[in-house]
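Have a look at the structure below, then the notes.
Shown here: the complex without one of its protein chains, the others still in place.
Up next, chain A:
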Amino acid sequence: MSDALEAAMREQEQRLGIRISMSHEKEPLGTAGPLALARDLLAEDGEPFFVLNSDVICEFPFAALASFHRQHGGEGSLVVTRVEEPAKYGVVVCEADTGRICRFVEKPRVFVSNKINAGLYIFNPGILQRIQLRPTSIEKEIFPAMAQDGQLYAMELQGFWMDIGQPKDFLTGMCMYLQALRAQHPEKLHSGPGVVGNVLVDPSAKIGANCVIGPNVTIGAGVVVEDGVRIKRCTVLEGARIRSHSWLESCIVGWSCSVGQWVRMENVTVLGEDVIVNDELYLNGANVLPHKSIAESVPEPRIIM
């Protein structure tokens, strides 16, 4: 796994012209421990550094966060986002005018705030003195102490935000991302006959005749979509093949999968890598592990092992 990650990062380094270093935890160190592990990398120039959770998606307001951080001069800043039902989350209580965080409340029973930690931070290297090299939670152990010292500030996020750790939320996050792309870089989106709404298609993908794709579809490199296929609200990963006249809604199709003809898949059906779905099947919320071959329909949501 780490080889694949490393290769992917090398590729991004080339593409973006930046240096990407990897710090590998031999044992899970929680959300703060890894920072201690990478102490030398992070503190080398004495400048503030960003820390991101990888499973959230938003418009990543780095410039705004950096200038907010410089302005207040505290040790750390975190991005917060508003939610409808704070009781489901840990919320951040901060001063309305300065953003200085007073405290954190886990799953509040009475309303104290509707802002939650969005998983995007910027810290001065000084924070590393607070973190020891052992499994540590940044949210539970480091932040409360920083807030107590008045060193932690919150900046409210504008625009969309989604924790995309689960397939259902991943698809929702994808829709939000494509919508944001429509606003900022509409030229990156695909258009043409049979394309509906926000659709992102890799240039190497092939789409057959009489297909209707979209809204909210992402199609990866080398994907082949045969004739007469209907796809909406799906992500189709690299190398997959969707055979003719299939109908897909709210699915994630894994790498190198093959979906047969006249198949219907819906309701957050997720196919792992290299799954084969035979012709004329119905998959409802199926969660299929890699390298499986599906020969019969899955009428109710379940895991196929």
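Following the convention adopted for this analysis, a contact is a pair of C-beta atoms (placed from the backbone, for glycine too) under 8 Å apart; a residue touches a chain by one contact, two chains touch by 3 or more; residues count from 1.
Keep in mind that, in the parts below, contacts and distances are computed from a predicted model.
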{"item": "Options \"GDP-mannose pyrophosphorylase A\", \"Rab3 GTPase-activating protein catalytic subunit\", \"UDENN domain-containing protein\" or \"Ribonuclease P protein subunit p20\": UniProt name of the undisplayed chain", "value": "\"GDP-mannose pyrophosphorylase A\""}
{"item": "Candidate in contact with the missing chain, chosen from A:3, A:45, A:84 or A:97", "value": "A:84"}
{"item": "Candidate in contact with the missing chain, chosen from A:144, A:167 or A:197", "value": "A:197"}
{"item": "On chain A, residues whose C-beta touches the chain left out of the figure", "value": "82, 84-88, 109-111, 114, 179, 182, 196-198, 214-215"}
